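The complex appears here minus one protein chain, its other protein chains still in place.
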Amino acid sequence: MTTAPVRAEARSASMAQALNRALRDAMAEDPSVHVLGEDVGALGGVFRVTDGLVKEFGEDRCTDTPLAEAGILGTAVGMAMYGLRPVVEMQFDAFAYPSFEQLISHVARMRNRTRGAMPMPLTIRVPYGGGIGGVEHHSDSSEAYYMATPGLHVVTPATVADAYGLLRAAIASDDPVVFLEPKRLYWSKAEWDPGTPEAVPGIGRAAVRRRGTSATLITYGPSLPVCMEAAEAATDEGWDLEVVDLRSLVPFDEETVCASVRRTGRAVIVHESTGFGGPGGEIAARITERCFHHLEAPVLRVAGFDIPYPPPMLERHHLPGVDRVLDAVARLQWEAES
Amino acid sequence: MTTAPVRAEARSASMAQALNRALRDAMAEDPSVHVLGEDVGALGGVFRVTDGLVKEFGEDRCTDTPLAEAGILGTAVGMAMYGLRPVVEMQFDAFAYPSFEQLISHVARMRNRTRGAMPMPLTIRVPYGGGIGGVEHHSDSSEAYYMATPGLHVVTPATVADAYGLLRAAIASDDPVVFLEPKRLYWSKAEWDPGTPEAVPGIGRAAVRRRGTSATLITYGPSLPVCMEAAEAATDEGWDLEVVDLRSLVPFDEETVCASVRRTGRAVIVHESTGFGGPGGEIAARITERCFHHLEAPVLRVAGFDIPYPPPMLERHHLPGVDRVLDAVARLQWEAES
Amino acid sequence: MTVLEQPGSYRPTPPPAWRPRTDPAPLLPDAEPYRVLGTEAAGGLDAGLLLRLYGHLVRGRRYNGQATALTRQGRLAVYPSSAGQEACEVAAALALQEQDWLFPSYRDTLAAVARGLDPVQALTLLRGDWHTGYDPHEHRIAPLCTPLATQLPHAVGLAHAARLKGDDVVALAMVGDGGTSEGDFHEALNFAAVWRAPVVFLVQNNGFAISVPLAKQTAAPSLAHKAVGYGMPGRLVDGNDVAAVHEVLTDAVRRAREGGGPTLVEAVTYRMDAHTNADDATRYRSEAEVDTWRGHDPIALLEQELTERKLLDASVVAAEREAAERMAADLRDRMNQDPPLDPMDLFTHVYAQQTAQLREQAEMLRAELAAAAEAAPATPEGAQR
Partner (left out) sequence: MTVLEQPGSYRPTPPPAWRPRTDPAPLLPDAEPYRVLGTEAAGGLDAGLLLRLYGHLVRGRRYNGQATALTRQGRLAVYPSSAGQEACEVAAALALQEQDWLFPSYRDTLAAVARGLDPVQALTLLRGDWHTGYDPHEHRIAPLCTPLATQLPHAVGLAHAARLKGDDVVALAMVGDGGTSEGDFHEALNFAAVWRAPVVFLVQNNGFAISVPLAKQTAAPSLAHKAVGYGMPGRLVDGNDVAAVHEVLTDAVRRAREGGGPTLVEAVTYRMDAHTNADDATRYRSEAEVDTWRGHDPIALLEQELTERKLLDASVVAAEREAAERMAADLRDRMNQDPPLDPMDLFTHVYAQQTAQLREQAEMLRAELAAAAEAAPATPEGAQR
């Protein structure tokens, strides 16, 4: 994997490189931005997202911590109390769990419990999701936990440009942001000019990635490419699918989502996270509450099964793929129309 | 608060007493049942649910542990590996958070990762919810986290008889059960004969607590009394409400819930947990998927606000009360009928 | 790969990475808790300091009594008393300089008050009108922390951040004997030592974690011995000897300030009251045990010293008690007023900018309140308790 610095002209860049660049630019612009985590220094992180930061900014700004996630997040809370903007890296989704008490009981509530006197301008970067052949505990989709915790923002990019823009927005936010990085898109590439980053309208806005009229696919992060592919394939069946990339799970962009569903009258939510108790339930319920009379069919969900994440050789059976998305679209009660 | 032992004849008992009796009976019947946690010994737990157990069964069976929730749950995992049936007490909902890694990464998955060779017959008792004037971190409704974790059962009683029956079922289960005890119902009383405990059909069955025809209130734990009261009050408005007590969030009794909603055509889900990302989203989405054409109106939710749990003096504004339930019922698009 | 292929490579040397690091000897605590009062060392103590400490102790004891009384009057939801532990509370506050930070646990409202916080603000959490009742930056007191030991990494992070910024700031974090069993205690101390952060950890070993006695909490020679495993010095002190606690903490704070890194201090003390007013301590400890500690009362120990040094006479005692009574009366008066409550506050500080979702929910509550006000216009919100 190449980790050469991204130059400021339009060129092919991976999501990992765009994230790296976002960190670099944020640190250069604001001396209060500090990166900390396991192996973020000399190694540059196991996904190389922090590559080169220690050389450029020194160990005080980019710190290899002892191996203890609650300690990492807990000390970051203290740093934020003193006015710094810590950017914490959790090495993998499942290894963020030891830090949940700090997250739920402190990070998410500090502003509220102090009536705004102690904001938490913290960014917590969490590589998440599967599809990379990781052994157990390396492929969890843990967004449901974060969504259920008021006080957090929960953001996840699906494109190279968003990776840069959203991470900059997360670091600039005066509120704590759980920044979910889809592991299997780290190496996805796109033409991207960091000099004039594609306008990212900050945290809380979804993006319509494909216009369509038949039904809306609602997705985010690692499942966006799946949905785009499904939408292309669906044209064969005569369906013209709209694809909405949520980008931000919290705040949730009801406006964009509901506008789309009202237009198309049908919706399928697609994510890797387990279905039961996963993000899709909230989204489906919310759409149904707000758009009930526009719906030609119930909002359906295509999600990971309600099982612990499978071993690498079986994960392809678990992950929502194009066929499963199309099957769901087919179940959107089209016959009722005719 | 009285902590006198419950005698084996029909008499008034509190939920805390019924739980205590369930622990006692389970320990007497099965020497592999061990209770452990903070202050479960001489003190009998801060809610007195383990009162008297140490006297009756000794410190080896009812153990005051060091103050460390991950350690409690982690050692309980080891005990279960060796064939014991640990019953762990978390002192309050929010204080279970330090144990989440053990819960998510081990308790919930051990059976699956070992192809059934290492089941986890563990019960984790978690007092939850508000309404008792608790200061911060003492009133969380954390069921969404548990629901989003495949491999766990999630159970919560709302009546004295269920408290006994469901806790016995949880301890007898060969799978891990998160047993959520509604704090504000600990002192609720009912006539109850532990000698012939009201039939509780095991984990996974909801109970219809009130038959009705106009709409279904779907609820559990601390919100059941609210819904029952709302259903009574609703008769004044001419609504005859059905009330379903889920009892088990995982497995979810779709059959009972959907049968009710198909009958009534309208549903409101009521819980204390925050709305966004809370249990209601899953339930509403599921009902809508399965009963779409029976629905006269979207499934609505009455839930705690999407905020950190409020301080005691403001909690009544946060908690779903009778009026808010009735307001939601009123919004079930009755005009469409006429 | 093996020696047979690499003749002569065998060296019975220590493993190459092994360098004896820190010498553990200086890290080890003394075998007995350090004491000053009643010993010869007491003779060298500054009279002004002792009298200042004395005033704080007397007011502190009165504060504990008054706060407990307020629970009986329903004015506090709950109160975890520090009666018997006043020496630790007061010394912790007084060991710090103005720019330093205090990280109290939920039991340490007295330390916050001794540092200058208005007692009404210190008690807001326990009254229940809001969570943290004060702006932490004003007196540099972190929010009273309820989840045990979770404030310790905060103290480390803050002290570390201050040092990175070049600021002269020490953080003193308080935790109970029970709290030392939590993973966060371990992680905080380890980070502090690795970063050489200017932090002092004060463990008040008051013998119990609610009902659980120390022997079920740890098998360590002392809690101070835990310091060795992090490479920081451990200090053991008589927590009822306010002069000793003050000296040990002041030393540790100075060491931290000078770049010497963190210290772990165990103060051996006793919780004279129940865990909180809601607790029934008779279930787990005997009156006789409590009695033995009555003879080791922190105020009594200091009074004896002051009396022997002729620094205390009835008039000083009377004056301090009067000051304490005034403080108590003021606290009582102000706590007997209903705090102003605005239910809309529920939505104000969740995020820097209110989300559309919360705006919607706020509107719903506002409408409910308006409807209720219409139905019963005579009941102002503040009075609805």
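Going in written order, the chains are labelled A, B and C, and every chain counts its residues from 1.
As a convention for this text, a residue touches a chain if its C-beta (ideal position, glycine included) is under 8 Å from a C-beta of that chain, and two chains touch if they have at least 3 such contacts.
Keep in mind that what you see is a predicted model, and the values were worked out from it rather than measured.
S.K.: Given that one chain is not shown, what are the shown chains it touches?
M.R.: Contacts of the omitted chain with visible chains: A, B, C.
S.K.: Quick one: say which of A:His137, A:His153, A:Arg168 or A:Lys183 touches the chain that got left out.
M.R.: Touches the omitted chain: A:His137.
S.K.: Among C:Val194, C:Ala323 or C:Met344, which one touches the chain that has been omitted from the display?
M.R.: C:Val194
S.K.: Which is it among C:Thr71, C:Thr109, C:Gln151 or C:Gln217 that touches the chain not included here?
M.R.: C:Gln217
S.K.: So that we can see where the missing chain sits, which residues of chain B does it touch?
M.R.: 34, 60, 65-66, 68, 70-71, 73-84, 86, 98, 101-102, 105-106, 109-119, 150-151, 153, 173-175, 204, 251-252, 254-255
S.K.: Applying the definition given at the start, please give the residues of chain A touching the unseen chain.
M.R.: 38-39, 41-44, 46, 64-71, 94-95, 97-98, 133-138, 276, 305-308, 310-314, 317-318, 323-324
S.K.: Considering the whole complex rather than only what is displayed, give the residues of chain C touching the chain that is not shown.
M.R.: Residue positions of chain C that touch the missing chain: 1-4, 6, 9-18, 20-24, 27-28, 31-33, 35, 37-39, 58, 61, 181-187, 190, 193-194, 196, 205, 207, 214, 216-222, 225-232, 238-240, 261, 268-270, 289, 292-297, 299-301, 303-304, 307, 314, 317.
Please note the rule applied: only the chains that are shown with their structure count from here on.
S.K.: Using C-alpha centroids, which chain lies at the maximum separation from chain A?
M.R.: So the farthest one, by centre of C-alpha atoms, is C.
S.K.: Let me have the rounded angstrom distance from the C-alpha centre of chain A over to the C-alpha centre of chain B, please.
M.R.: Once rounded, the distance between the two centres reads 31 Å.
S.K.: If you average the CA atoms of chain A and of chain C, how far apart do the two points sit, in angstrom?
M.R.: About 39 Å separates the centre of chain A from that of chain C.
S.K.: Residues of chain B touching 2+ other chains?
M.R.: As it turns out, chain B has residues touching two or more other chains at 70, 94, 97-98, 136-137, 276, 306-308.
S.K.: So which bits of chain C are touching at least two other chains?
M.R.: Within chain C, residues 130-131, 147, 183-184, 345, 350, 357 contact more than one other chain.
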